[in-house]
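First the structure, which I've put down as C-alpha cells, then a few questions once you've had a look.
A protein chain is absent from this complex, but the other protein chains hold their places.
For chain A:
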Amino acid sequence: MLDPVTHSDRDLGREEVKNTTCYMCACRCGIRVTLRDGDVRHIEGNPEHPHNKGVICAKGASGIMKQYSPARLTKPLLRKKNAVRGEADFEEISWDRAFQIMEERLSHLRETDPKKFALFTGRDQMQALTGMFAKQFGTPNYSAHGGFCSVNMAAGLIYTIGGSFWEFGGPDLDRSKLFVMIGTAEDHDSNPMKIHLSKFKRNGGRFISINPVRTGYSAIADEWVPIKPGTDGALLLAINHEIIKQGLYDREFLTQYSNAAELVVNDPASDDFGLFHRVEMHIEEGCFDPENKIWWDREIGPIGTHTPGADPLLLGEFELPDENIRVKPAFQLLKDRIDEYTPEWAQAITGIPADTIRRLAHEMGVTARDQRIELPIAWEDCWGNKHNSVKGNPVSFHAMRGLAAHSNGFQTIRALGILMTLLGTIDTPGGFRHKAPFPRPIPPCPKPPKGPEDVQPMTPLNGMPLGWPADPDDLFVDDEGEPVRIDKAFSWEHPLSVHGLMHNVITNAWRGDPYKIDTLLLFMANMAWNSSMNTEKVREMLSDKDEDGEYKIPFIIVCDAFQSETVAYADLVLPDTTYLERHDAMSLLDRPISQFSGPVDSVRIPVVAPKGECKPFQEVLVEMGGRLGLPAFVNEDGSRKYRDYPDLITNFETAPGSGIGFLSGWRGKDGTKSMKGEPNPRQWEMYAKHNCLFHYELPKSYQYMRNWNKGYLEWARAHGMTRYAEPITLHLYSEVLQKFRLAAQGKRQGKQPPDRLRKRVDTYFDPLPFYYQPIEDRLIDTHKYPLHALTQRPMAMYHSWDSQNAWLRQIHLYNYMFINPKTADAGGYGDGDWIWVESPHGKVRCMCRLSNAVEPGTVWTWNAIGKASGAWGLSDNANESQKGFLLNHLISEELPPCEAGSHISNSDPITGQAAWFDVRVRIYKADDSEPKVTYPQFKPMRKVPGQDSKRGKWQAYFAGMLGRKKAGFGEKSK
C-alpha cells in the first residue's frame, strides 16, 4: 500500500464540495457534502452553521446509505387492474399519466365537494407549502403528523407562555446552572441538545433527568429520578406546591409578566365566573388578550394592571367596590388549587419519594433565587419602564413526548409552563428562551374555518386548515356542534387540536364518520405501519371494501422515497427524491431553525441528480396547483404561475406586494433587504453562498424578555413576524380554557357542545392545571394490565426511515422489550426469553431483555425498528421483521366506548394528541413450542417495479471506484 501520508484524498477523483441541509432527522443541521466523481464521498457537519457547528450525528453521517438504498422508489406506479390493495402489485406509469389521473380525480372533487380530498403528511418540514395547497384546493382535511407526535408540548406551552420547546424555544444551557430534563427520549432535539448538554456539564451545571427509563441523555445525568409513566403532572404540581409553600417563586416576575396578580371573577353564580374582570379602556383591535384587566393595589385597591407605582397583592379575596363582584388574583386561585397537591400525595402516584420531590423543588427554587444572573443589557418593557439589565434565574427545563403522549399531557405541560413561570425563567438568561417567530400571542392569530359554509367548491378554504382557537366560537363545527373535518379536529371532542389528528384519519374515513372521503394523499407518512396505532386493523381498513366491492377509501395516493409498508396500500405511488436531490425551504412560515439570538431560515440545494424518475413532492404540488388552477398557483389568465418549486420560493408573496415570502434572507431586487422585501431573482444563489441559511442576529437588547420587550415586539411587528406589539402575558391562569368550560356549563352564548360532550369539556377545560389519571386507565382493568409500555427513539435512527440503511441497521437490528429484573422474576421469565405482551387491544410476541435502567412498572422498546417482512428493501427474513416488533399493535386509536361516545379518539381531550404512552399491558412467557419469531407476521411485501434488484451478499462502498483503482491502493493486490 502507498504510504497514507504521501497523498491527499482529493487526488482520488474529481472532488466537489457542496453545502446543503441534512434531513436524516428533523433537526436540519448544516452539512457539507463531498462528491468524488459524482458519488457521495463524505457528508460532514458544516462548521459555519449555527445549528450544529460542524458536528454530525450517526444518522447524518450515514446519509450515503440512504442515498444508495435498495428501498428507493424510482418510478411512478399504478396498482394493476384487478390487483388487490396491499399486495404491492404495480405497473410503471409515466409522470404524465400520474398527473392526468390526479388531475381528473381532484378537479372533480374540487368542483363538487373539496373536503373529499384529504392531504396528510409526515414530518415534512414544508407545511407552509402543503398547508397552502390544501387551503387553495379548498379542503380542510389537512394536517401533518403533529397530532400523533407532540402537539401537547406545542399547545400546552404555547397556550401558557407563548412558545414551546425545540423549534420554538429551549433551555439556555450556556448560562443555566440547573437543568431538568423530563420525559425526553434520545432525540428531539439531537445535535443542538448534545452540543449544549456537553458544554453545560463541563461548565459545572447540574443535570437531573426525570424519566421511567435511563438511556441516552439520561445516562449522563447527575441524578436519575425514575417516574411512573403518565404521572409527570402529579410530580410537577407537587413541585409547584412546594415552591409556593416555601416562597421560592419570583414574585416580581410573576407580578409584572404573568397574569398572577390579575383579578378573576370569583362568583360561581356569575356568567363571568372564572373570567378576568375587564374594564373599559382602549384595546388593540383584534387583540385577543388585551390589557383591560385590574390588579388589587395594597393601598388603593382596584387599579389598572401595570399602573406606574402600583403594588399589587397576589393573594387574598376582594370585593370590587360599587359592583359587588368578588374577585381573587389568579395566583390565589392557583395556590388554592395546588394546596392539595402535596409531595406525599404525589409520592403515591409517581413512585418518587416525597423527600425527593421536596428536594427537587428546593434545588430549583434556591438555584433560581440565589444564583441569579444579571447581564448588562439595557431594554425597555411594553409599559415604558427602562431596565439597565436583563435578569435571569438559571434553572432550565426540556421536555418532550414523555409528557406529551398521554391523555393528560396538555394539563401536565401547563403545570410545567407554570413551574417555569413561578421560577421566573421565561425568555431569560439561563432559563427558557424563545426562537423566532416565537413568542407569539396566546393563542397565535391564525384561526381554523368556523363551519361547513367555509368549505365551498372551487373556492379556497375560508380560514387556515390549522389554527389556534381562542374561544368556542373559533371551533370548526356545524350547527349541531359536530365536526367538519375528517379527523374531527377543532370540534368539541378535541377543541384545541392545533396540529390535527392524523392518527384517526384512516379509521374515520373507513367508517365514514363524519363522512366518506374520496381521495387520501399521504406524503411521507407510514400509516400502514409505525405511524398508526392499531396497525393491523388499520391495514385491514386500507384494503376493506363495501357491499358493492368498492374500497371504502376509494383512492389512495402515496408519495414517498422508499418502499414503505404504506406503499403497498397505494393506488398511485409517486417516487419522491432524497434530501440530497432537492430544493427545500425551511421557512419562517413553517418551523424554521431559529436560534435564541434571532430568526434563521435555511434551504436545501441539490447536491446530486434525482435517481430514476424521482420527483420532489414540492414539484408535484406546484404542477398540480397549476393543472387544477388553484388561485395562488396560476396567473389571472389561468396560466401556470411558477415554473417550478425554486421559482415559487423566489417569487411567492403572502399577499401581492407584502414582501413576505418563504425565505427571509436576501430579499429586495438586489438582495439587500431581509425579513421583508420584493422577491430577489438571485435569492437561491445568495443562500448557496452563505452556507444555505440566513441568520438575522437581533441586537442584544431584543434577545431577552421578548414577551414584554417593546423594542423586540415593535421590530417583530414591523418585520411582519407578529400582528401586534402587545405584551404577551404568561397565562398562569388560562381564561381561554375557562371560556370552553363556561360553554360546556351552558353559561356562555355562542357555540355549544353536544350534550354527550358537556361533561368532558367541563372536566378537562380547567383554567388551572390539575392531575388526572390517563383516560384509558379508567376504562380498562388496570389490575389485569398492570404494566405501562413505552417506546423510545434511538439516537441512531429516525422513525422508520433507517432500517433500509445498511450501516444504521447494524446498530439497531431488532428490538427487545426491556424489563426490570424484579418484574421479570415475578412474571416467571428471564433475559432472552420469548414473551407475550398483551394489552386490552392486542398482543405481540417478542424477546425480553432485562434492564436495571427502567422502573419496575414500565416496560419499553425501541420505536419503529420492527418492520413488515419484505418492506424497506430488506429481505423477507431480515431480523427487523423476524425478531423486531412494533408496539403499535397493542395501542388503540380509539377509546373503549364511554359517555363521550363510542368512537372517541384515544387522545388528549383538549388537543387530540395521540395517547401512545397510556397503553397498559401484561406479560407472560411464550410456550417453548412456539416459533421463535415475533408476532404478528404479515405476508412478505413484494419489491415494486423500479426498485434496485436484490443486492449481493457483500457491499463494499467506495465512492468513485475508478479513482481508487487509479490510485493503486486500498485494495489488496494479490
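Convention: a contact is a pair of C-beta atoms (placed from the backbone, for glycine too) under 8 Å apart; a residue touches a chain by one contact, two chains touch by 3 or more; residues count from 1.
We take it that contacts and distances are computed from a predicted model.
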Complex member absent from the view - protein name from UniProt, among "Dimethylsulfoxide reductase DmsABC, subunit B", "NADH-quinone oxidoreductase subunit K", "Circularly permuted ATP-grasp type 2 domain-containing protein" or "L-arabinose transport system permease protein AraQ": "Dimethylsulfoxide reductase DmsABC, subunit B"
Which residue of A:R14, A:K80, A:R97 or A:R298 touches the chain not shown here: A:R298
Hidden partner chain, touching residue among A:F117, A:Y249 or A:F555: A:Y249
Contact partner of the left-out chain, one of A:I56, A:V477 or A:A864: A:I56
Candidate in contact with the missing chain, chosen from A:Q100, A:N385 or A:Q955: A:Q955
Interface with the unshown chain - residue positions in chain A: 1-2, 4-5, 7-10, 12, 36, 41-45, 47, 52, 54-62, 64, 70, 178, 186, 190-191, 194-195, 197-198, 201-202, 204-207, 214-220, 222, 224, 226, 246-251, 298, 313-316, 359, 362-363, 366-367, 370, 795-796, 804, 806-811, 813, 820-822, 851-856, 873-875, 877-879, 882, 950-951, 953-960, 964, 969-973
